[in-house]
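Reviewing the structure listed below.
We show some of the complex, not the whole, and keep each chain where it was.
Every chain is named by a letter (A and B) in the order it is written, and numbering of its residues begins at 1.
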């Protein structure tokens, strides 16, 4: 997770640097959105046959499950299945198709008629925009907290409060270690 | 933020260590609960005159506002006041009494009649129990995610999904840098 500098000289010392920048965090948030839209598009085009392998690849690339339990509290998860500390739980959350979790698959699209767990009339996500309010950098880890705005093809809009924390891996990629997403409070 | 070892010898090298342990995180979560109960008790005994200074002290001791914007999304916060990156916003959230935020003061107790913003028939919190599901340690920072269970004097019960991240300060105290709290999702 380092930037390799050119050959050092005394005027220009060699630099080994592990620095997650503010822009890295902003980019990683955008990448999360782009990944969600890609899953949604794949599902609308090719169903689970196309979207499930893609979601699996995305989780492998964007989350830190290979390092241990990820602290993932997805928006729609609740009860005994609130926390998805394994890849299985994350994949089910994004795409469903797992009787162990019985998820509707957030990545598939809007909640439609909200008749959980048999959502109908769903529409794929076509816009996803992060709006960060706080970014914190701690060496090779960082967090961003703010809103993420979603829009589906049929015009349905949604917004969540979202915290994403990252660790920078040896290749320099930011991987999600914490993901807490929740619907805005209403009295 | 280090433990100082006894005088070193070659068999026992001197150790300078910065290590947040799993128990440190569990303790810090319990401390958060104890602090909330202390605020609630102070309010029930002496109103704002007693609880507000205490809440201010607690925030100074337990959060990391002196280091910069804390990523704090409290349970009941929403809209333009969702994120409380300053101490003012945190103090208002815990105890209210600030027209800028118009908070009912979560630390005062149960939501009572839920007639926001003029909650009535509130009861002070008397139990607060964290239940961690994932703990992650990254050097001098760490996070814990899980549930926190609340109970008020009148028997009202509540549960939230909560992520707390910490940084260890130079004195070895864990300070909250990220606090994302949300009510469980329901369809």
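As a working rule, a residue touches a chain if its C-beta (ideal position, glycine included) is under 8 Å from a C-beta of that chain, and two chains touch if they have at least 3 such contacts.
Quick caveat, the model's predicted, so the values are computed rather than measured.
Student: Please state the number of copies in the whole complex; 2 are the ones shown in place.
Tutor: All together, the file's complex is an assembly of 4 copies.
The criterion applied here is as follows: only the chains that are shown with their structure count from here on.
Student: What whole-Å value do you get for the distance between subunit A and subunit B if each is reduced to the mean of its CA atoms?
Tutor: Using C-alpha averages as centres, the distance is 25 Å.
Student: How about subunit A: which of its residues touch subunit B in the complex?
Tutor: 68-71, 73, 75-79, 82-83, 85, 114, 116, 133-134, 136, 138-141, 143, 145-147, 161, 163, 165, 167, 177-178, 180, 182-187
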